[in-house]
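The other protein chains are all here in position, but one chain of the complex has been omitted.
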Amino acid sequence: MSNNLLNGKKGIIFGALDDKSIAWAVAEKCVEQGAEIVLTNAPVALRFGAINQLAEKLNTIVIPCDATDMEQIETLFTQSMEHLGGKVDFVLHAIGMSINVRKKRSYTDLNHEWMKKTFDISAISFHRVMQVAYKMDAINDWGSIVALTYMAAQRTFPDYSEMAESKALLESFARSFGYHYGVRNKVRVNTISQSPTVTTAGSGVKGFDSFFDYADQMSPLGNASAASCADYCVAMFSDLTKMITMQNLFHDGGFSMMGINAAALQS
Amino acid sequence: MSNNLLNGKKGIIFGALDDKSIAWAVAEKCVEQGAEIVLTNAPVALRFGAINQLAEKLNTIVIPCDATDMEQIETLFTQSMEHLGGKVDFVLHAIGMSINVRKKRSYTDLNHEWMKKTFDISAISFHRVMQVAYKMDAINDWGSIVALTYMAAQRTFPDYSEMAESKALLESFARSFGYHYGVRNKVRVNTISQSPTVTTAGSGVKGFDSFFDYADQMSPLGNASAASCADYCVAMFSDLTKMITMQNLFHDGGFSMMGINAAALQS
Amino acid sequence: MSNNLLNGKKGIIFGALDDKSIAWAVAEKCVEQGAEIVLTNAPVALRFGAINQLAEKLNTIVIPCDATDMEQIETLFTQSMEHLGGKVDFVLHAIGMSINVRKKRSYTDLNHEWMKKTFDISAISFHRVMQVAYKMDAINDWGSIVALTYMAAQRTFPDYSEMAESKALLESFARSFGYHYGVRNKVRVNTISQSPTVTTAGSGVKGFDSFFDYADQMSPLGNASAASCADYCVAMFSDLTKMITMQNLFHDGGFSMMGINAAALQS
Partner (left out) sequence: MSNNLLNGKKGIIFGALDDKSIAWAVAEKCVEQGAEIVLTNAPVALRFGAINQLAEKLNTIVIPCDATDMEQIETLFTQSMEHLGGKVDFVLHAIGMSINVRKKRSYTDLNHEWMKKTFDISAISFHRVMQVAYKMDAINDWGSIVALTYMAAQRTFPDYSEMAESKALLESFARSFGYHYGVRNKVRVNTISQSPTVTTAGSGVKGFDSFFDYADQMSPLGNASAASCADYCVAMFSDLTKMITMQNLFHDGGFSMMGINAAALQS
């Protein structure tokens, strides 16, 4: 059901891979709410995913972009503004990948070159995107930028490995750049710290299923789904939340505020 | 402009005094977005305020309620459900008053009986309202409860005095009751930590004007107004935020995340 | 083993009941480290506890004091300074009791008069003690005040009930009074957030044993004992920590920073 919350707004959505992706759901909901969007993902992700189907369904285009490459990000913004016919109002950053996790390296035996690559992909890319947008003045005043994060930035989930550091970095970029973009353009920058979600990426983490169930039982409302995360992104892109910036916002059914829950213990 | 975000929803709004009140703005925006509401305030506030004008404008009723009295809260819910024709979907708690501040007692010379009265009015009332609603099963599943708070719960603003403790208490009630109400009814409970706002209540605090300006310059987006706070309350009452609970949400133009800002220093 | 860390320092220790009490261990360690102390507890606790044995062992006195009564607190400070021959350097507040928990009232069915009594005993007493000391100028410059708290102030542990709010209140008093006492006398005020501890008081909470084991397995270092908490109190009373104030300090083997731990899940 549409409330036309994003009528007239234009956005760029990073990170939709397939229909389990949070970014996929966000793209659908944004269009449903009246926005015009452009989809983007890394060239390698484009080959393996189904993003072109999404583009077709939403009547838009896919612009390939490796978010660790400044020139490709510039091209993305240039082509997006051409396609959308003007500056952008919102951006979703939903990018994350850990090479050390993929290679099954223990946290006490990490390869630090891979770590730096992980940070570049998962976090520095966020600064890159904002820096390019800022320099090109590509975002309208009162625009909204959101990145997806996870609570491992605050507390330790051992299997999450170096992605904990990636998310800590990501959230820090939101605060730091949020200051600069806020002062110049009233653009707000926030991160949404989402429940564990059954995505193609998330499921790859070791022991994901039992962890998912644990979080679900610990959370008074249960785990938040990709669809409800998309609803929340819509709220954060809309004019209802214009004065919220530099925040990390938990969207997790209450998990982050729980110390213990008998239900989770007995499972 | 309405997006019909609250179509079919019913709510109770505590704390509208006059047209500077945040609760006043919330009531107007909720009705604009399609909700049916009931207004309430303490009998003494009803005498001095303009709440009846608001009720007339919004075509609703005012039910007097001293939120430190369990029987009056029960009556409020009973009459509200009668008037609204069913259970409630959202509640705004916007109640706060410090007797020691009003009596100009220094923080190192407080009267502790007054302090307990302050806590009862400003914070325990929130537990009372939720306990009554919970026992009467007066809130629909997936309902939303919001209380207004201030960052003095986290950091020290000396002139705020014992209201710091009141807000710490209020936010703790949100977490604790949020657990219980979430588990039984999926009802979410959150607090919104708002910028200093020029209300009849807020302005009473010593040195308010210079503090207001300081916060305005420290915040990258400036201070959030009552109107934008009302927008945010609408988002929190809507179905876009169903999985957020037990959180304290800063709505402050970025103030809470600032360490220093040259603009604020030079003012 | 003594390092003479508290040589020449004088202190008041609230809350030693029996040899399982954290305050008991703190008193012993402080004396071992060269401090002179005075013990105090509520008259009712004196009847049931073994505090006189501790006083004998440590060659000091017990001064009865109901910490909800300003006159008794004044008497305590007057008599303590007489006994110790001068102003006080440190104070330990280890007082907490919930009437609603004792009466087994559910969190959604609390008696609010009992709640206010709980707050008075467990938290407002802390403000009272500091206010009396501040007015009497009874604490030397660079003195140190510590209160014991629990992480339920930040996250929800349902069985902890209204003690969550008591601890939120207590920690807020530390921040607020820490400001005033710091500015005037460089006195620092902090709270130590301790692991669940097998004390006569702690054990009374429902399901304490299984919770204790859960916390022990969740914490990378295991639960912190009363003895190690006493060591930490010594550090906080010593001159090694003169610039730490208004903080809530977790002393919990790492529990507070854990999101999940396979060891805790499998137990």
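So that you can tell them apart, the chains are marked A, B and C in the order they are listed, and the count of residues begins at 1 in each.
Just so we're on the same page, a residue touches a chain if its C-beta (ideal position, glycine included) is under 8 Å from a C-beta of that chain, and two chains touch if they have at least 3 such contacts.
Predicted, not measured: the structure shown is a model, and the values here were computed from it.
**Student:** Which one touches the absent chain: A:Leu5, A:Leu39, A:Ile124 or A:Ile192?
**Tutor:** Per the contact definition at the top, the residue touching the missing chain is A:Ile124.
**Student:** Any idea which of C:Gln131, C:Thr156 or C:Gln247 touches the chain not displayed?
**Tutor:** C:Gln247
**Student:** Just the residue numbers, please: which parts of subunit A touch the chain that's not shown?
**Tutor:** Touch set of subunit A with respect to the missing chain: 70, 107-110, 112, 115-116, 119-120, 124, 127-128, 130-131, 134-135, 153, 155-156, 158, 161-162, 164-165, 168-169, 171-173, 175-180, 246.
**Student:** Where does subunit C touch the missing chain, residue by residue?
**Tutor:** Within subunit C, the residues touching the omitted chain are 3-5, 175, 178-179, 182-183, 186, 188, 195, 220-221, 224-225, 228-229, 231-232, 234-235, 238-247, 249-254, 256-258, 261, 263.
**Student:** Which residues does subunit B use to touch the chain missing from this display?
**Tutor:** 151-152, 154-158, 207, 210-211, 214, 257-262, 265
As a working rule, only the chains that are shown with their structure count from here on.
**Student:** Based only on mean CA positions, could you tell me how far subunit A sits from subunit B in angstrom?
**Tutor:** Inter-chain centre distance comes to 31 Å.
**Student:** With chain centres defined as C-alpha means, what is the inter-centre distance between subunit A and subunit C in Å?
**Tutor:** Inter-chain centre distance comes to 43 Å.
**Student:** Got the subunit B residues that touch at least 2 other chains?
**Tutor:** Residues 175, 178-179, 246.
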